[in-house]
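So the structure is just underneath, and the comments pick up after that.
Missing here is one protein chain; the remaining ones are kept as they sit in the complex.
Let's look at subunit A:
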């Protein structure tokens, strides 16, 4: 151990000062909500393995989208088009599968559609220099329209066994495929954000864009990449929906945007850029899934669920968003 190593170790102590509990809101919230439903809905089957596994399975598309959105928010941008991309990707994949019955073509078409939407978003943000809020608000509408147009509001069944097995109903050593997809997205997202130059550059762009620029970071490229990444995550989520539901419909992903944003923010990612947490996003997504599940078990009607979910999200986000702004 060199002297510098020793010095590093000796001086790491003070960092622990000032425990910032807001960063742990997601963990606290997760435990509180879990315990709440365990006590009140335990008798309704909340705690059964089947139900808990179901929560994770049903949350998979949200988790995958949340991973993508962490990068976008970390870079100081936002992507509102992800919900629409889910439907577009699922429908294009379904139509392609119907025409070719080839799993690879279907998956590639869906992901390709996502990549294209992300590229359009990225180019408008970097070349035309519009705020991503406006660009993705516009593409959200346009893509939703396109998804309706593709099949003329018809839903399309998916019958390709390889596709259904890979993206929905298969399993790996007994672990449901959708759980594996969630884990894979989280692991890849974590490594890329924390352990690659691209991740570091993404955080730098969101934190201090001027500093990033003079440090030779290719700011425009980072912005295009995060928007393409998020759109492709949404496209993958679309494939997962199509796989699980054995078909695609233009309503897929309709309500997911708010859920994903809430999951990511509650998970400790800054809405103002520079700070992102993949693990937090996973827990935030599971928290949202748990809420969904618990409220259904509690016997709330759909409209009551919507109100309750909105209120809970508002509370959770207020608790985690009160950042110290110096």
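The rule we apply is simple: a contact is a pair of C-beta atoms (placed from the backbone, for glycine too) under 8 Å apart; a residue touches a chain by one contact, two chains touch by 3 or more; residues count from 1.
Simple rule for what comes next: contacts and distances are computed from a predicted model.
J.: According to its UniProt record, what is the protein name of the omitted chain, chosen from "NADH-quinone oxidoreductase subunit D", "Monosaccharide ABC transporter ATP-binding protein, CUT2 family", "Aspartate carbamoyltransferase" or "TIGR02186 family protein"?
T.: "Monosaccharide ABC transporter ATP-binding protein, CUT2 family"
J.: Of A:40, A:154 or A:215, which residue touches the hidden chain?
T.: A:215
J.: Given the contact definition stated above, which residue among A:154, A:196 or A:301 touches the chain not shown here?
T.: Answer from the full complex: A:196 touches the omitted chain.
J.: Can you say which of A:78, A:92, A:204 or A:283 touches the chain missing from this structure?
T.: The missing chain is touched by A:204.
J.: List the residues of subunit A that touch the chain left out of this view.
T.: Its contact residues with the unshown chain are 2-5, 7-8, 11-12, 14-15, 191, 194-197, 199-201, 203-204, 207-208, 210-217, 270, 274-275, 326.
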